[in-house]
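Every protein chain of the complex appears in place save one, which is left out.
Every chain is named by a letter (A, B, C, D and E) in the order it is written, and numbering of its residues begins at 1.
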Amino acid sequence: PSKFSKDVYQETEVPGVAVGLAWTSVGGDILFIESSASEGKGKLTLTGNLGDVMKESASTALTYIKSKATELGIDPGSFAEKDIHIHIPEGAIPKDGPSAGITMLTSLVSLFQGITVKPYLAMTGEITLRGKVLPVGGIKEKVLAAKRSGIKEIILCEKNKKNIKEIDDRYLEGLKFHYVSNMMDVLDIALEGRS
Amino acid sequence: PSKFSKDVYQETEVPGVAVGLAWTSVGGDILFIESSASEGKGKLTLTGNLGDVMKESASTALTYIKSKATELGIDPGSFAEKDIHIHIPEGAIPKDGPSAGITMLTSLVSLFQGITVKPYLAMTGEITLRGKVLPVGGIKEKVLAAKRSGIKEIILCEKNKKNIKEIDDRYLEGLKFHYVSNMMDVLDIALEGRS
Amino acid sequence: PSKFSKDVYQETEVPGVAVGLAWTSVGGDILFIESSASEGKGKLTLTGNLGDVMKESASTALTYIKSKATELGIDPGSFAEKDIHIHIPEGAIPKDGPSAGITMLTSLVSLFQGITVKPYLAMTGEITLRGKVLPVGGIKEKVLAAKRSGIKEIILCEKNKKNIKEIDDRYLEGLKFHYVSNMMDVLDIALEGRS
Amino acid sequence: PSKFSKDVYQETEVPGVAVGLAWTSVGGDILFIESSASEGKGKLTLTGNLGDVMKESASTALTYIKSKATELGIDPGSFAEKDIHIHIPEGAIPKDGPSAGITMLTSLVSLFQGITVKPYLAMTGEITLRGKVLPVGGIKEKVLAAKRSGIKEIILCEKNKKNIKEIDDRYLEGLKFHYVSNMMDVLDIALEGRS
Amino acid sequence: PSKFSKDVYQETEVPGVAVGLAWTSVGGDILFIESSASEGKGKLTLTGNLGDVMKESASTALTYIKSKATELGIDPGSFAEKDIHIHIPEGAIPKDGPSAGITMLTSLVSLFQGITVKPYLAMTGEITLRGKVLPVGGIKEKVLAAKRSGIKEIILCEKNKKNIKEIDDRYLEGLKFHYVSNMMDVLDIALEGRS
Partner (left out) sequence: PSKFSKDVYQETEVPGVAVGLAWTSVGGDILFIESSASEGKGKLTLTGNLGDVMKESASTALTYIKSKATELGIDPGSFAEKDIHIHIPEGAIPKDGPSAGITMLTSLVSLFQGITVKPYLAMTGEITLRGKVLPVGGIKEKVLAAKRSGIKEIILCEKNKKNIKEIDDRYLEGLKFHYVSNMMDVLDIALEGRS
């Protein structure tokens, strides 16, 4: 791996950090989504210059996790005793839209389970409360940004497969794609077999 | 059923999900309205880029259910111990207006009773606190969108019957309409005999 | 009675529903004001696309009722244990102004006493905290709308009598007017002798 | 007294109602300021289409009363167990500015002491937290409105005496003026010797 | 002393009142900053048409006092049991900026210690959380207003000394200046030896 991709690896070597793909005013980019928990009363804090729709994704991810707590091996009683903080650097860049949903989900489950996310993996996709993954826009720009940053695997919604087919093959070299339709599939790929 | 309508079927195979009909900036569309409950203190969270009037429908639906809890077989004491979250994908599209009322009602009762909504069924109508269903606009666009999506039955307010009569018969083929004036009628059609 | 007026009758056959007269952007109209109570902590929820002044009327009506609870046969301790919700269909139409005051008062007292409002009765008037009824505007448009809707009796502020005198008699045929200056008079007319 | 002034008398025959003088968009006018208390937790509700500065006057009046509770014969422990509501009809007219201060003070003390305000009395003046009365504007318009409404006595800040001297004597006939610099003087005039 | 300066003296003869110097839209002026405490839960209320920066000064002053409570002879446990209200007449004039900081500090300490502020004394200066006094603008206008109002002593930040040197001597006659860099110095001058 290049020095840059080593950076990406090290950035995610703590539980609670996942790599998303975004399409902001400065073009395609990777986003580190960071979650942290501390003793509290169930408050959710969201920082990093996030718009309302992106904040709603965080709320939706958290409700989904609560509804699947037992299945995910998380103590359902623990949510009321913790404050959760999700931060997305870089604060100077406004961020919005629903596409960070699966990354927020992965970041939170990684935190609650105490296991790190698979390295060199990025993802983008909207989430729903019943566990579906929905397609998002800006796929080409996001994939190019992922490659530039040393990412090797990307999780996308199955309905975004058609957007990958439209990209010239030479840009996709060295990238492995995972197509999913269900949020549990995302977690299987991102967290399975890790500690 | 076509592959598409199979999708619709699977999307609603968990309690708490109902299919509404909407008329947004991108035309007629079906909306999945998703409800989820978790341990809490009676907080209501609404996400999915919803306007104020649509948020008010959710509040009205919940108050109606509380006032009819015993009749609906729901423990009245349970509301204070739960946080409820209603989400409507897709977050990128702003949604507003009172027409999602009966779908929110159905989604919540499906959740509280733990039974799934009848498949291939969609609905649109405003609700009131005393249990009436009121007519809404955009019927033609909504019906065409329902048919495109594989829907087979539609619940409408009795006062919207005249809007159906104005639609050319060939567009209505394969669709069954239920006309209601009362919110209990909606639940009878959407949830009766299910588990 | 015509089929339409039968509708009006049925709409109000539950406690907590009263008929007001409004003058909105679409002209004179009748408004159903619906109140509901559920176990809670004294929260007041107001829905139906209401402006700030109309919301203040609801708050004023509730404070008045609290101050007269014993006189009205309502347990003063009950307010802290209930959440109250007032809804005015139709959500698509913005509503504002102080003229719904006496209708909100009637709706709430009907709910708390568990008795229905007199049928075919509508009303319009501003309320004060000390129990006065104040005159409001748009009387002619409101009266014509009431008649069109099958209403047979109307409560108005005594100071609005002059507005009725300016209306051509043929429009008033079949309508009975009650002129009041005090909020207790409204309740006597709307709820007396009912159960 | 004319029929009109009899009206004014009756309007204030309950504790908690005081007559202020205002200068709104529709000219000089009298305002009935109404206060009501109910079992609660110390919440202050302000209605009647009031601007921020007018709301601040209510808050300042209440803090002053709390700091002088013993002197005023009010139980200091009672504030935490009551919700207080101040309403100023007429809701359709926006009201703002600090000049309702002494009227709000009088209305609240009348309520807490359970004694009515002197009849045919109106007042206007800003209040401070340490008990001073400050001069206000629009004196001529306010005085003419008071006279038209049957008012016989007016309380003003001593520093507003010069504004009265500028008014032609024939407009002042039948009016008695009280000039004050201290908030306790206002209460002495408005509430003394009453029950 | 002239009648006017006697006024100023009397205005501050209760604990909790201090005289500040302001530069508002109507020019230089003196401001009476009034603080009052009542039984409560630690709430801070700010009135008098204050802008956000001026409100922040009040919050900063209160935190500073809490951190120095023992040193100032104030019971640290008392803050949680009191509501504090700071008011600055005159409500019709918007006020903003950080320059009221030392006056707010003085007003609050005067209140908590129960001793009055030295008469004929005014002040202006920004405060910091660690106890520094910072220079402010509008010194010439403020000093002229102080003199017009009968003020005899003025507290300024040491870094504002240069602004006094630029004022013609005849305007400074009869005025004594205290230059400070620390907030404890302000309290020594304003409250020392008083009761």
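Convention: contacts are C-beta pairs under 8 Å (C-beta built on N, C-alpha and C of every residue); 3 or more make two chains touch, one makes a residue touch a chain.
Computed from a predicted model, the values in this text were never measured in an experiment.
The chain not displayed here makes contact, within the full complex, with A, E.
Of E:Thr24, E:Ser59 or E:Gln113, it is E:Ser59 that touches the chain left out of the display. Mapped onto chain A, contacts with the missing chain fall at residues 11, 14, 16-17, 32, 34-40, 45, 47-49, 83, 85, 87, 89-92. Listed here are the chain E residues that touch the chain not shown: 42, 52-53, 56-57, 59-60, 63-64, 66-67, 76-77, 79-80, 97-98, 101, 126, 128-132, 134, 137.
By definition in this document, only the chains that are shown with their structure count from here on.
Looking at chain A and chain E, not one chain touches each of them.
Chain centres here are Cα means. That of chain D falls 30 Å from that of chain E. If you average the CA atoms of chain A and of chain D, the two centres end up 60 Å from each other. Centroid to centroid, with C-alpha atoms defining each point, chain B and chain D lie 52 Å apart.
Of all residues in chain E, none touches 2 or more other chains. Contact between chains, using the touch rule, shows up for A-B, B-C, C-D, D-E.
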